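The complex appears here without one of its protein chains, the remainder shown in place.
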């Protein structure tokens, strides 16, 4: 069974290379690493000045842990890491990092998508887009 | 249409953070980045000493470009990057990097899996596992 | 019931104008609590969820049924649909 679940809700940025190096030490028998990075994107019809992400920190962390446990039960994985940022972010800043590592890449892909789907609507974060002409809370489509 | 396809067949390693920073400059309107890293894994029942990857370099590069073109036609993507290494690699060394970037994450995930499926059996690389007790060419299962 | 800490997030926080407050309540479920809070001012009508769905979390556990008991709860949070990721 998987015992390597790493979850963080944080203001600070993350560093891909050091995350990858750290996970490698724990997953010598796994060859597939799927990394999802969600980043702040510019708007279609306005210039984004910044994205403000509000979070209910403790609950968010617990909710993410739960979904990681679910994923660990559903797929054969060596490691799951989820880090979600909050606070004021600019275009191209990283928002979320999801890493899944497995022997067979299909498991890593499926678990990564599963975690991201869940993160979108079941973890207490709220995003406000502050642009030149408009300012609005993002709604799930 | 997508005009950002980056392909390399190389001996040298790649650096995730600098790849991510470089792609961000070209994808300001996209929020989803899916990164697949294939790494050398240890064997189940023997100790891997090294993995030797042989390549038919020019053909490999062309085959990868073709699959990237296919992916670009199938999915709405902002950028595709594929770097595949050859030569002698040790446990946990990176083998392949596939990055897909899109507005909607589903496209990035699907394109990434599609590219990896194709890479496994349609691009001229061959892997030989050299371990303590055995030495054998990897076969596709 | 006694004193409960209420927390507000996102659009609800903005409308009510506070991130949290300590309130003496009588209600024993979420639905009744929302009604009870209406007496505290016009701005609390946002909790009725007419413009967008309103979620709540009782002692850090997300509640989907508004009839869920809140007896003994120490913290109740209200928030609009989550938009993480």
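For reference, chains read A, B and C in written order, and residue numbers begin at 1 within each chain.
The rule is short, and it goes like this: contacts are C-beta pairs under 8 Å (C-beta built on N, C-alpha and C of every residue); 3 or more make two chains touch, one makes a residue touch a chain.
Predicted, not measured: the structure shown is a model, and the values here were computed from it.
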Using the contact definition given at the top, list the shown chains touched by the missing chain. B
Taking the entire complex into account, which one of B:16, B:80, B:101 or B:116 touches the absent chain? B:116
Contact footprint on chain B, counting only the chain that is left out: 38, 54, 56, 58-60, 62-63, 84, 95-96, 116, 119-128, 137-140
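The definition used in the following text is that only the chains that are shown with their structure count from here on.
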In terms of C-beta pairs in contact, which two chains are most connected? A-B
Between chain C and chain B, distance of the C-alpha-averaged centres to the nearest whole Å: 48
In whole angstrom, the CA-centroid distance of chain A from chain C equals 27
Touching two or more other chains - residues of chain C: none
Mark out which residues of chain B touch at least two other chains, giving numbers and ranges. none
